[in-house]
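With one protein chain removed, the remaining protein chains of the complex are shown where they sit.
Which chain is which? They are A, B, C, D, E and F, in the order written, and residues in each are numbered from 1.
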């Protein structure tokens, strides 16, 4: 509270006396207020499962998707302020297209992630704008066939994972993943595991119509699953 | 109140300690202070009905329209600060014209909506200007014959709907829509339903001269209805 | 008062917690502190009558006019900060001239009004400058012979009217207009009505030398009336 | 005082809750702290008489003039911050020269006054700089032989006069002018009147060496009077 | 004090409620904290005598001069912040050189003074920088043989003099000059008078090694005097 | 505390009354909150050992490296905000590549370090952004075969070392280095020493999987060591 009264938390352009960036820490809370997503590297591809929370029967899922096709071989989702995410992911889409045009080959996921993370870093250092209030999870298959999963945080750091989660309850979900995830799970196995984890975490709140999934398999083609297509992965 | 005294709500460029964007939340209140509009996808087109609230006999409806013809195949209306809306919708009109000139075909509604939503996102992140205090509702028929309804909120998110409402009493109206809207309603049926909902919501305050409607049918041509033309849809 | 202490009213770039733009509301008070003007659409033209309040015998009316000739077919006047008005109306004059040069035809009033209203909107959203503290009333005859009357408010909204008023006592005057204005009044009838209304509103304060009038008739030519030329319309 | 504590008076970029621009009102006080000048339209020209207040015997009047020759046919003086005035009047000089070069004819006074007034308006609306703390009085003979007198105030308004005053005691002086000024006074008569008014206003403080005068006669040539040249107009 | 608590004195970009520019007034105090200089117009040239205050035996007078050669026919000195002065006087030097190159003749002193005064005016009106905390005294012989002495103050005003002083005790010195200065004094007489005045003002503090002088005679050539060269003018 | 209440610590653009830059000092605390790294010059190369602290079994070390290959002959690591470090080190990578392209030879380490230090200096002087919250440690072999170790601090200073440490416990580690480091240690010996020091400092917390190392030997080629490759250097 002391640091709030003193105003160290009014801009990402100042440090608190103990060396913290409070605005950035608040933005991290925004991320944890967001609905969760799980990303997993499967033996034959990559998988994302995202909770959308909303279930208005008049809303159209296609036009309100939470998982983005950054390029045919890279999927991404977000936790936090979704309009912030859209702006960053549209930038990623353009970077991916430019790479294809310039080098005549798909971009590798880490290059893309690094560019987006640099944008986020800048907004955690300069005044006059707030940090991006969003964590992004990228999953893709690179031209060298490696399957990758990256998460960028609010400060512009990024890390590579075999399986991880962002948003509400992320620590709880990551704990389950550390226990149950195995590297030999295939896409179907990953999908089963992710849905099972959400069932355990949400309990009565679990409702398959709240979810949206996407995977990229050996053909390096982005595929989205909703409704009945997704339901059949429920064990 | 605590957060107000601490000043977390003075610019959209800072997060509150619990991860909220208070200026953006205030702008959402502005939207709910605005008069309401209903948008519906009909079996043969799209329909917007807008409450203008004013009924000065000396005011001229044509020159004070609340529903905009963004392009012949896309209509839009707004709730909140109407001058903010006009500025954004004029930008949409220009984007639509540029698309026609560049690609020799009409723009699809979602591309347009995304551009406008990006503008709104920027004003929810940078200091030095307030967020746009307006929700926009777009209804259109795309070149591929799909009928679409989108709403952009104050943060720059957008969602697709079969039927929805913006402005004052939006939750109440959406509840009625979820109950009474059916996908097989044609333009006339949608118009009847929307007028009926407003009658129920406004009670004694209902007055057909406060309203303005527009629809786009199979000929993909924007048509506006006021006064007696609109009255005949009252059951 | 609470909102004033909290500082929500120091710039047009922030919303108050209840979704208001207080600086813009203060600017509207400035407008109501200004001397009033009445605009009317006549059966054979358009009419503006403006109260100038000042009556220094050493002041020269020509060089201190309150009604502007935007173009030969469009007149305009203002309530509020008159130097703000002059800057906006000079911009309108230039736009009108550019239209004549570019399209070889006079501009229609609404296009002009929209451009000026957009400038006002920007100053109600950005920090670093105050909103324009002025309401503008435009009266003109379009190339298609339609007679138009528009008012732009402080936020950058504009509305079309048959007859209306801006400035001090505007609500009182509009009430009288709603009662007494008829669409079949010709220029002379409109001038009589407007002068009569001012007599009723100002009572003893009424003095013909405080007023300035202008009208545009079928010949689409701006004509200004002061002194004895105006006095003869007093019944 | 309340509005001062609340900070409504710290920049010309905000309105007070009752719709006032307090910084602009303070700047008007600066003007009234300045030494006075009188301008008059004579039957055969225009006249300015300016009080310089200072009377250091070591100061050189030529190089410390208070009346400017804007162009050979236009004179100007100021009340308030004299360095602000110099900057504005140098701009006027350049505009006048540009007009001569571009159109091969002298500029008319009102065009010039309008340009300078627009600069002043901008500084009454934007933050980051204070308003110009100066009232300017222009007197000139136009190419069409009309004799003109204009005053621009701090907000960027301007008005035309037959005779008027700016600076300290302006209201008192204007009252005397309204009583004693006659349109048939020639240059000599105007000079007599202006000096007489200053004698009455300053009483014992009156000292001819404090004053500087200028007039433009039928030959449209600026002439400056100080010392004995001026003394002979004292009756 | 009241105005200080209210913050009217934090930038030159605001007026106090009584129409003062407090930052500018503070800058004037800086000037009066500076060591003094006397300028005089002699019958055969112009003279400046400057008190440098410092008398470190290890300091080198040449490389720490307080009187500048702006051009061979114009000398200048300053009171206040000497680095501010240097920046302004280097600008004057460049302007003088540009004039020689462009017009193939030396610049007249007043043109130069006006340019520098305009720079100072700007810093007394805009925020984001402080006013120049320096008074400048220019002495020169113009191409038309006139001998000139100008002082620019902190607001950007300038005045012409026969003899004057800036800095500490300026009023006291000016009083003595008004009493003892005569227009028929030659360079030597002016030098005698200026040294004599400093002896009277400084009393025991007077020490010839603290002083630096410069004069420009009929040959229009800047000459600097220090140490013994200066001592011989002591009577 | 006094200086915090007075606000001297809110931006790197102001000094405290005792001449300190408090924001910069806070940023130095951020550096000490970061996990530590040790750099050493070996008789046959240079060595860096970095503690990454994290040990999530699902995290992939390659894609979350803490030691950067700036160029094949220069390695670098950081303590503090790692996204800040990445942005600075990517700039260093580009500078190194440009040097190769421009001069057809590898850049020397000090030139690179100086450029990066200059960027840091700027952020310790200007407002509107916070200082970079990171210390960087560079180790490289120059074209002239000299082996170098540099550390840049938060203010933009840099120093050369034989062996040093950054981050948490840096003073304690440097003390051990001053005692145990010898210039004749080869790469293996340096690796042994650095691991041994971390064992002593972390005690029970020591876990080889937390660490990452890199060295550059006589072949001037960057080599990274993790997991078992690093474990074999544990004595």
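Quick note on the criterion: a residue touches a chain if its C-beta (ideal position, glycine included) is under 8 Å from a C-beta of that chain, and two chains touch if they have at least 3 such contacts.
Owing to the predicted nature of the structure, the values given are computational and were not obtained by experimental measurement.
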Omitted-chain contact residue, chosen from F:43, F:125 or F:221: F:125
Touching residues on subunit E - with respect to the absent chain: 4-5, 7, 9-11, 22-23, 26-33, 56-60, 62-64, 81-84, 86-87, 90, 123, 127-133
Absent chain, residues of subunit F that touch it: 6-8, 12-21, 110, 114, 117-118, 120-122, 124-128, 148, 150, 155-164, 174, 177-178, 181
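The working rule: only the chains that are shown with their structure count from here on.
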Required minimum of steps from subunit E to subunit F, each step between chains that touch: 5
Partner chains that subunit C and subunit D have in common: none
Same or different contact residues where subunit B meets its copy subunit A, judged by the half mark: different
Farthest chain relative to subunit C (centres taken as mean CA coordinates): F
Rotation angle (°) superposing Cα atoms of subunit B on subunit E, nearest 5: 155
For subunit B paired with subunit C, centre-to-centre distance based on mean C-alpha positions, whole Å: 30
Multi-partner residues of subunit A (at least 2 other chains): 7, 127-128
Interchain pairs in contact, sorted by label: A-B, A-F, B-C, C-D, D-E
